[in-house]
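Below is one structure, written out as structure tokens, with a few remarks after it.
A single protein chain has been removed from this complex, and every other one stays in its place.
So, chain A:
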Amino acid sequence: MALPPWEAPYVSVIVPVMNEKRTLARVLREASRVHPSTEVIAVVNGSTDGSLQIARSSGARVLVFDRPLGHDVGRAIGAREALGQVLLFIDADMVIPASMLRPFVAAVESGTDVALNDYSGPTRRETVHGVVLAKHALNSLLGRPDLQGASLTAVPHALSRKALETIGSPALAVPPLAHAIAVHRGLEVRRARHVDVGLINPLRIKRERVNSLEPLIIGDHLEAIRWLRANTDDRGGHEDGIRKRSMVR
């Protein structure tokens, strides 16, 4: 990166990478164009397909792990190392043009702390995917039904530095947990722009059918609920109406 050494980047783009040589070069190139002052952080983990070389020659900051870190852990590690005032999170298997990423950065620049992908998944049906269900249910439990199915579980999304400090980087490894913390602690959480990840990455949809992430993400949402309880009360801070429970034993 051609930045003078004393100038901190304004935007950090965090990209976890595990064997993504097909798309990686293009992803990193688009990432570097989101803002004139950008650092791209590639968190290469468990990669054996030459992704590491691609990341190194791209000019990105590269963090290397010889083992897979597992889902979303790379995001937490990248965030910990980031220097920017705005942190943008994307995936390495999905090429999103810089022009579609900039609105996330712009949203944070104009006061949003958590700028979400305005993507709720397909909901005009009787039964939706469990992940879509969990996202909608969590948002309404958190008192933010207006967020619909938008969640830190989906990329792209951007955080302000204040959001990172409020949430703490480790929680980013469990995105629904980070999401619950952000909303509950009163950060400005907004839907920034619609990016249809389903259209951009049909391959991922196919993989989801074979090796579903649904149980992992459902468990993540339960962790979010568990956190909410631990930080409020048994009822998540909700009232108990006119019940006189002591009458029934």
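Criterion: a residue touches a chain if its C-beta (ideal position, glycine included) is under 8 Å from a C-beta of that chain, and two chains touch if they have at least 3 such contacts; residues count from 1.
Everything that follows uses one rule, which is that contacts and distances are computed from a predicted model.
Missing chain, UniProt protein name, picked from "3-isopropylmalate dehydratase small subunit", "1,2-phenylacetyl-CoA epoxidase subunit B", "Family 2 glycosyl transferase" or "Acyl carrier protein": "Family 2 glycosyl transferase". Considering A:25, A:83, A:200 or A:222, the position touching the chain not shown turns out to be A:222 (whole complex).
Of A:29, A:71, A:161 or A:204, it is A:71 that touches the chain left out of the display. Against the chain not shown here, chain A presents residues 65, 67-73, 76-77, 80, 123-128, 130, 132-134, 136-137, 140-141, 145, 168-171, 173-174, 177, 181, 215-216, 218-223, 225-230, 234-245, 247-249.
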